[in-house]
Structure formats: structure tokens, C-alpha cells
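All protein chains of the complex are present and in place, except for one that has been dropped.
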Amino acid sequence: MKVSRRDLLIGSAGVTAGIIFTPVPWKLLGDVSIWTQNFSWIPQLPRGPVEVKQSACTLCANGCGVRVRMAAGCPVGVAGVSGHPVSKGTLCPLTFAAHQLNWHPRRLREVRHRGRPASWSDAQAAFAKACGEGQVAIFDAQPERAASSVFAAFIQKHNGCYRPVLGPESQALAPYASWSGVPVNALGYDLENTRTIVSFGAPLLDGWGTPGRFTRLWSDRAAGASDPQLRLIQMESSFSRTAALAWRRVAVREGSDAALAAGVARVLLEEGLVAAQAPMPVLPLAEAAAQTGLSVEEIRSLVRTMVEKRPVLAIAAEESPSVAALNVLLGAVGTPGGIVAKKNHVPARVPAEAPKTSPRAVLIDASVPWEFDPQTDAEIFRFAAWDGGGGKADWLLPAPGFLEYLTDVPAPPTSGVDTYAIAVNLAASPPEIKSAAQFLQKIDSSMPEVDQLIRAHCEEIFHSHQGAVYGEQPLPVSTIESAQKIEEQLRKGAVWVGNPSRPGNLRCVLKDWPAERTLPRPTNWAAAWPVPVLPPIATKLYQESNLREAPAGRQA
Amino acid sequence: MSARYGMVIDLDRCTGCGACMVACAAENNVPPAPPSATPRTGLTPMLVHKVSNGLEGSAQREVFIPVTCMQCERETPCVGVCPQQAVEVDKATGIVMQIPQRCLGCRYCMTACPYHARYFNWWDPKWPEGMEKTLNPGVSTRMRGVVEKCNLCHARLHGAMEKAAAAGKKEIDPTDYVPACVEACPTGAIVFGNLADRNDPASRAADSPDAFRLLARLGTEPKIHYKSRQAWVRALAERGTSRSSEAKHV
Amino acid sequence: MSDLLLIDRRWIARGAARSSTLRFALWLAPWIFLLLLGIYAAGLCLYYGLNQTNMDNRFAFGMWIFLDLAIIAMGAGAFFTGFLVYILKQKDLKPVLNSAVVVGLTCYSGAVAVLMVDVGQPLRAWFTFWYPNTHSMLTEVTFCISCYLLVLILEYIPVVLRNRQLRKVPSFLVFEHQFHKLVPVLAGVGTFLSFFHQGSLGGLYGVLRGRPFAYRAGFAIWPSTFFLFLLSAIAVGPSFLMLVTATAEKVTGRQLVQPGVYRKLGFISGVLLAVYVAAKAVDTLVWLNITSPSVGFGPRDFYSYWPLSSTFLFAAIVPLGLLPAILLIAPVTARKRGWLLCGATLACCGVLLNRFVFTIQTLALPTLAFDEFLSYIPSWQEVATFGAVIAYGVIVYSLSYRYLPLFEEGKGAGQHVSLG
Partner (left out) sequence: MFPWVDGFHWTMGHIVFLSLFFAAVLVIGSTLVSALLWTASDFRSRRAAELCWRINFRELPEAERHCRHEFAGRAPSRVCDNAFDCRSCQNYAKYAALPGKDFSRNRGVHYSVNLLYHRGHTWVRPRGDGTCTIGLDEFASRLIGKPDTVDLPAKNTELVSDGVAWRMTKNGREIRVRAPLDGTVLSTGGPEHEWFLKIRPHEPLNLRHLLSGAEVSGWLAAELDRLQLQLSAPNSAPCLADGGTLMPDLMDAVPQADWDAVLAATFLES
């Protein structure tokens, strides 16, 4: 038969009609649409073997245990280590996205000299020259680390001084250090055994100390109870999260902590509510009341509630001798549930004396918060993983980021017991990245290596026969056969925890009631976050919700 | 198996730190906000509301209420309205599932949800250069113009089921399936579990006298329960009851 | 230039008096500008996404949906007039039939165009047909509206083919003639489809169990809003038709239909409006006293927020419901064109307000105890996009009026006897 054009037309029309009723064109259309949905940017998910590693967070000094999910050798998720002896399985909100930080747009990836790109050799040359010419000061916010020992070794060899930068929690412990002679790093709070906590504006439930240690304690012993086992009395002018959730909240005037402490002390002494001896504050009660904005009667009743359940522990937000004195008066120093010395023997490894002359050069470790200002006109060598902006360092040196370098994690400032952990470099750091310790080794090759120091510390632990290593299950050190075993365990994310401190190994003698100098209080919720940038998805907390106000000086 | 996954959130324990929100976003590859985003256009499958009791001075109290998809069991408001079956209740788990690849972006389901727990992708999903390496390989990113919501970290459920299958077991090990927000909560305020199982801690907590559900009177049987020992917080369950104590959103 | 005028002239029906080409161009110019602006705005929304609008997670529906519902209700005049003429054989309404078809077509096509911008994934619009969830009112709406749009286009074809030049093509003329015999069938289908989607647009809100302000009890699978929206749509359709025709008469300065047609449309509109108002009042009482209290919501949850207070409810029922009904029915007022049109305007405003309340107020009201009452201002992109729809409507109607036989004018009688 011959096929006419008409037949062809009809045929093709039929075929088209038929095709419409098969999924083919629709599937095509669907794929096209799915492609066009994000034509501008198609996120590529990482491919590769997924494994879970344990380590410790090194972003701040609180040494929380982190469980890191790795895909293709890159961290893709961070979570707490349940049952971790230090952090009790919890993390601060921002750490859950900390793995994003290494890719933050503000990440430093090259050496900069006064804003212009430079090389490591230039920086080393400049620093070596400075060492030759005068004294160098090294600032370190996480003392007691192996790196700190490297710094110490360096300044002992070349003339210089080591300046620990204390966070607010450590500053609050400074008075006890000066009265007892026990260094700040050896002090801590025995929160677990206290019954009443009187907080002078300390953000106990919002980023104070190791997050989770107190919040866990509070949620188990206090949350929502009308008469909790653990009483939290918050003295604060602003209505902070802690104030909102505390058992009792006392609204006092801004910066009147010292007066309140003095007033409380007076009442305690006058009404003979305390056994311990301490000098009477000079400040009269009425005056204290006037300064705090409370009535005398309110202070009296407050004091009575304070001492209802003992032990009582007063916690200051930052350095406050009068609050410290109040603790002495309350007998909360060197006793269970009070201020304790977590280390029985304290190696005075790092002399922290003031510099004799103004330094020629200043080296600031990456652990030091970006806001820190050394107040010097010396040549500044600043190590940092992220550029917080507005820094006036001469040399900006790219440091390793989150989980990118090997370091050890000593006991957190507020911890009541001595602990030791190791954070290994899980993620590969970009090229052109050096830590301050590596930098100093490049300048003086006789400096000890970090891993040697870590091994040495493990040896110490092994020979001390004290405490236990908390891995899958706790192992007493005495049962572990070798220091290597300990190091292996720690490198896998286990934590060594020393013995609980012996009561009485901390004694404070107080001749007269201390004078107070009030410092500006950190108001910003992200102040506890030492990294100058936030993970991008932190916007959920303040920009995409009304949960928190935007953090000043930090950007996502 | 026919589980009914749900949560009991102890509001007394919640410190409003926001760890759940960040952990949720990280787990589910929720993109960060562009500069012009606001709390009203944000993507927060888990959202913590800050609510004050409206009183002054030392009587002032605040409570933090984490709100996520309530996984409504009966007459799920968002399921019936979707014109193209992009929302469905998983028979086996009771989880309300959203299929972003099928979603038209008509946002009818968002108007249907009384909890405002559904979120629209107003922007293209964008991460800073190179950061896609940190995305969770188990969860595909959503595209612009579709609705998304909490699916109780369904990827984790899949993981647990694969693990169980590999071990030749029918039931998953409850410890293998814990949503990111539950895992992240520093105070353990969120108890997650199978509400159909009477012995499950979650379903026991849901039976406590302090437990309540938001807008339960709508009759949608939400599977996210709350509990508090404070009467004024329990009063926040319904509009009618909350009026007495002038609680307000701050 | 003169040739241009000549060509334009040649397309205008013989003997039809139309304004000069220049005046017509001047009349179109601003509308075309508005149209182009809107197309640009819509382009922004399609390219950059809906972040160009001021909608947000609470106001997931905004001005677009509100006005879409409104103009679809207004467009009900098309199906309803067709229904009256072909099914109920109200021949005296024939003169406005073509005009009604054009109005309906522009309203529906415009609404659909805006919807395509409104959805986040326009390319997936067909998913609704491919994976239909038959329990969703929106599915019903989508199916019926798309079908009915097809019907309107088909109904518009004969009108177009009667253009003076097109009709010279014999096949067009014959097709138009043959096709016209079947238009009553289309009118029937259109009535069926419109009945469902106009109702389902109300059902859209009535089924929102999670929004006690909108949720309504009902019959079978349909909440009461299904019937109320349908009623209000067919009530306001003729009114809107009256307004459009009157506006056309004002703009062209010619009488296009006999006053009797106005009277009739007005009467139909008024009666239906009266029925609607009565039903609405009953529904409101039932809802306020039974439906919403049963889920723990009371009037003060709905009407204690300025400006969407109870005055809105009152306005929707009395001055914008009862009053126009009276104006349109009462012989005293219905005899006066002015009052008639005033009534029609009020009726349209009433439906506008009703759609506003159901779309915007429903979303603005808090549901959770710790919610706030939110407000929302549309962005210029939203306004411009919708402005384009209005401009599009005006342009299409003007062109149709100029070149197509929308009304019986300057022609011999009996012309419509078989060609309607």
C-alpha cells in the first residue's frame, strides 16, 4: 500500500497523543524542573566512607568531649560524648556547627603582614630578629597545654615572659590564688557537693565553665522544683537566662556585687550564722542596701535563705575579692561543695611574672580571644584561624582550625578535679597553616615537640598511679600496663580524671575585708565563644528566630 | 513494626540555649540565612520560643518552648490539604513526611498548620564556598521554593533500620535512633521514643500529670508532648486557658 | 500612518462607531506600561524566588491569593450568565453574554497567571495532575479552574472569529457557525466546573482544622464555606458584569445594552446576595457559638485585634451585604441606574472583603497561646504583578470591544438569532 502525506500526518498525530499518556514526557519535564529549581547553585553532598571519631573540643579551655562524624576525611557532624566525665555529653549550642568553621569565609589561609600577603619565612625572620633585639612576650589563653610548655621553654631560652590570659571564670578564682598561693589553674569549684549556689551575676546556665556540667546538675537537682535539692540564687541586675530559671532571683543594681557581698557578710557575722572567721566589712549594712537597691530587711531574709541549706557557695562572674571573701566567711574554701584545689602537687612550670621592660615583640597564641588587646606598641605576631576584623596585629599568622591540630586538653578552669585529654588532628588543615608551637620550633629547633611533651605527660600520669582513664569503660591508672596504653586511649578520645581533691589542701587567710574594683561585665551571650566568627547556621539562634539577640562583634 | 514516634519535652529543664536548633540545622543540611532573612522567613525546623509570664521584678519568669512539627496523628491538617501527595503520614512510624521533590510550593500546608512548624525555602540554598564538604551526606538538601519541616531526623531512622537489617533484626535498637535535637539537649529535657510502647520512657513521661500538648483541643492528636511543674506554663497549652495568666511572647 | 489607520479601521466591524486609532492607542498606553512593569516584577519573582515578596512563613498566602479569589469570584459572571442564557433560556441576557465571556476569560487567565508566579515551583504545576490528592480542595480547584479556563477559551473563539477580517476566511466563518451550535454544551460543562471550583475555593479555608477562625462544620465532605463562596460568587458575578458594562459605556460614551438588562442582572444579583447574607449570618452564628468554642477559641481570639475587629464582620454582613441586596432588589432604587450601580459596587466590595478576611485575617490571627497577631504589607513586586493582571484585563477587554462584536450595536436586528 502507498502511504500518503495525510496518512503520515495522522500517524504522527496519533503517536504524539500516545506519548503524552506515557510517563516519558512527564518524567523528562520533572527532571528539567528539578534541575531548574536550583540552577543557580547545586549543593554537592560529600561522598566517601563515614566513620565516627571521638576527641575533645579545643575552641575554648573547657575541653568538652566531641563525637565527630567524618565523611571523606572531613567532619560532617559534631555531637557530645554521652557520659563524658568533663562535659557530661553536652556541648555549647555553637559547637554543634563547629565543623563549618574551617570553611568560614573569614578563615585565614595565608600569612599577612600589615594587611598585605607575606610568607612564613618573612614572619620567622622578623620574629627571630625581634628575639635578638629585645624581650618577647607570649600570650596564651589555654595554659598548661603542651604548647604552653613550648612557649615556656622558648622564653626561658630567649629572654621573654609568658603571659597567661585568664577567662572570666579563672579571674573569679584569682583572689583565692593570691590568698592561698595555689595557682589559679589548680583551683576549681566542687559544684557536685554543694546545696546552695549564690551567683553574683555568673551566667551559670548560659555558657559558664564547661557547658553541661552545671546545666546537667541544675536540670537533675533543681529544674522546676519548688524546693530543689540544689538551690540557685541569682543576684543580677539584668533578666538573664540564668536569672529567669533560677530558684530565686534578686534584682540588684548594676555593679553592686561588692556592696551586696559586704552586706551579706555583715549579716552573717552580726547574726552569727557562720562558724568561720573573717574580718568585718567596713561598709555599713544600710549603705550596702542603698548601693544594691535592696532594703536591709531583704538582705537579711536573703542571707537566711542562703544559709538554710549548706554547703553554700558564692560564684562571681569575674574577679571579685569581696565575693571570694564571702566564700571564706561561708567556709566554702577547701571544703566539699566549695572552692577546691584540683591538683595536689602543682608543677610551677610556667612562671607568670610581669615583664621587666616593655617587650620588643608580642606573640599571641590562637587560643587568645580576638578581642584581647595586649596594650603594647611592640611588634605583634598574632596567630588566629579566623580573621575577626579590625585586629591591629603587624603579623597575622594562619593557625590551624577546629580539629586540625594535635594538642592536649588540661583540666577546664572551673573543674573540681584534675583531668587530661588529647585532641588529635582529625581533619587535614589547609597548606600554609602553622600553630604557634610549630612556628617557634621553626625558629629554634631545640624546642620540644608537642607530641613528645604529651607523651611525657602521659608518663607522669602513669607513674602517679592516680585517677582513672575514662574510655568505653573507666580504667584505674594503676591497672593500665604502660604509658603508651594511656596515650593510645587518650588519643582515641578517652579522658584521664585525677582523684577527687583532698579537703583541706586549700587554705585562705584573710587579714582584712578586701577592697573591690568593679570591671565591666561581658554582656554578649557569645562572649564565652573565643572564636571571632560564628558557624553560618548560628543565624538560626538570633537572625532567624527571636531566641537570642545578635552577638556583638561576632559574625556568622 | 508500627511505632508511634514522639517526644516529651520537659519545659522546666529547657534553658533556651538553642543547641537543638543548631544541631537540627546541621543534621538536616538546613542552609544558613541570607542577610535579608528574618525570624519570619527563617528556616528553623526546630524553633525555641521565649515566653514570659508577663509579671515584673523578682516574680518575672520565662519559659523556653521548643516547637517543631507536632507529628499530628489524627486528621493531620497538612496531609489532607496538599494537592499532590507531597505530605503523608508514614503508617509504620507515625512520622509526618514531606517530599520536597514533589512539593509545588503552594504553601497551603503552611496555612493549615496551627503550630507554624512548616517553613518555606524563600531563597536558594547557599553555603559559603567549600562548606558543602561539611554537609551531612545522609540528607539531601532542599531546593528553593518548597516547604520543609521536621521529619524526626528520618535519615537517622533509616540508618538504624539499615543497621538492624544488617544484623538480621526486624526491630531497630532504640538507642540507634535518636533525633539530633534530642541528642543535643544539654539538660536532657527532650525524651524521645515510641509512644505506642507502654514501657517506653517517652510514653510513660507522656502519661505524667504534668504532661500536656499544645492546642490538643483541635483534636489532631499531636505526638509532641510537653511537661512542666509550673501551672502558668501548663496554661500555655490552649489560648483559652492561657488568657488568665497574661503570658506573652517576647 | 494613514495606511495604519486604514488597516486598524478595516479590522473594526462595519458600521461600528469606534474612537480614532490615536485615541485608542493613548488609552492603551498606560495600561501597557502597567502590564510591562508587572511582567518585570513577576520575572524578578520567578528568577530570584519568592523572597522578592513580603510573604513569610506565617503569611504563606498573601495579597496574590486574596485577589485571585476575588477576581475568580467576579469572573463567575461568565459561567452564570451562560447558565442563565443557555440552560435557563433567559434570552434577554444575551446582549451581555459575549462581554461576560471576555470578562470571565480575563479574570480566570489572569488569576492562573498570578498563581503560576505565586507557587514556589511553577515548573511542577503539572504535578497536581500527575499525583492528585483527591482529598485536597486545592486539587479540585486546580482541576476545575484549568478545565474551565479551557471552556472559556473555547467560548471566546467564536467571538474572535466574528472579527470582520477573520470572518472573511470561509473556514473560520463556517467553523464559528458550527461551533456555536455546541456552545450550550460548553455552558453546561462550565456551570458544572464552576459550581465545584467556586465552592472549593471556599472549602480551601473551611477545611483548615488548624485555623479555628476559618474552620467550619459542613455537609458531607464540604464545609459551609463551600456553599457560601459559591453563593457569593454567583451573587456578585452579575453585579461585576454590570459594573464592567457600565464602565465600558462611560469610557466609550455609548449605550451598549438596554437598561432592562441592568435591571435583570441587578435583580438576580440582589436576590442571590440576600440569600447569601442570610446563610452567612446563620453560618457565623453557628461558628461563633458551636464550632470554634468546641476547640477552645472564642470571639475574643478573633476580633480583639485592631484593625481586623468585629467591625469587619459587621461590614461584611450589613453595609456590604444586606444594603446592596436591598438596593438591587427594591424597585425604587433598582429603577435608578445610579443606585443600581452603587448596589453592584457595594456587592463587589462585600465579596472582596470576604475573601480578604478569609485569606489575610485567618493567617494574621494567632493560634498558639504564645503567638502574636501579625500584619503584612505586600512588596512592590506583589502589587505590580497584580497590577499587570488588571492591565491585562483592561487591554484584552478594550481590544475585544474594539474589534469584536461584544454588544449588539449598529447592526440589523436578528443578527444574533442563531449566532448569539
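We just call them A, B and C in the order they show up, numbering each chain from 1.
Note that a contact is a pair of C-beta atoms (placed from the backbone, for glycine too) under 8 Å apart; a residue touches a chain by one contact, two chains touch by 3 or more.
Keep in mind it's a predicted model, so treat the numbers as computed, not measured.
S.K.: Would you indicate which residue among C:Ile39, C:Val112 or C:Leu173 is in contact with the undisplayed chain?
M.R.: For the chain that is not drawn, the touching residue is C:Leu173.
S.K.: I'm checking contacts with the chain that's been left out. Which of C:Leu22, C:Leu36, C:Ile87 or C:Val185 qualifies?
M.R.: C:Val185
S.K.: Among C:Leu35, C:Met55, C:Leu193 or C:Ala388, single out the residue that touches the unshown chain.
M.R.: Reading the full complex, the residue touching the unseen chain is C:Leu193.
S.K.: Could I get the residues of chain A that touch the absent chain, sorted low to high?
M.R.: 21, 23
S.K.: If the missing chain were put back, which residues of chain C would it touch?
M.R.: 3, 6, 9-10, 14-15, 129-132, 134-135, 139-140, 143, 147, 150-151, 154, 167-168, 170-171, 173-175, 177-179, 181-182, 185-186, 189, 192-193, 411-415, 417-419
Basically, only the chains that are shown with their structure count from here on.
S.K.: Relative to chain C, which chain has the most distant C-alpha mean position?
M.R.: A
S.K.: Could you please state the distance in Å, as a whole number, between where the Cα atoms of chain A are centred and where those of chain C are centred?
M.R.: So the centroids are 63 Å from each other.
S.K.: How far is the middle of chain A from the middle of chain B, if each middle is the mean of its Cα atoms, in Å?
M.R.: 29
S.K.: Give me the residue numbers in chain A that touch at least two other chains, ranges are fine.
M.R.: Correct list: 37.
S.K.: Would you please write down the residue numbers of chain B that are in contact with two or more other chains?
M.R.: 38, 41-42, 49, 124, 143-146
S.K.: Quick one: in the complex, what on chain C touches chain A?
M.R.: Residues of chain C touching chain A: 121, 123-124, 126-127, 130.
S.K.: Touching chain A in the complex: which residues of chain B?
M.R.: Residues 10-13, 15-19, 21-23, 25-27, 29-33, 37-39, 41-44, 47-50, 57-58, 60-62, 64, 101, 124-137, 140-141, 143-146, 180, 183-189, 228-230, 250.
S.K.: Per the contact definition, I'd like the list of chain B residues that touch chain C in the complex.
M.R.: My answer: residues 34, 36, 38, 40-42, 49, 51, 65, 67, 75, 77, 80-86, 102-108, 110-116, 118-124, 143-147, 214-215, 217-220, 235-242, 247-249.
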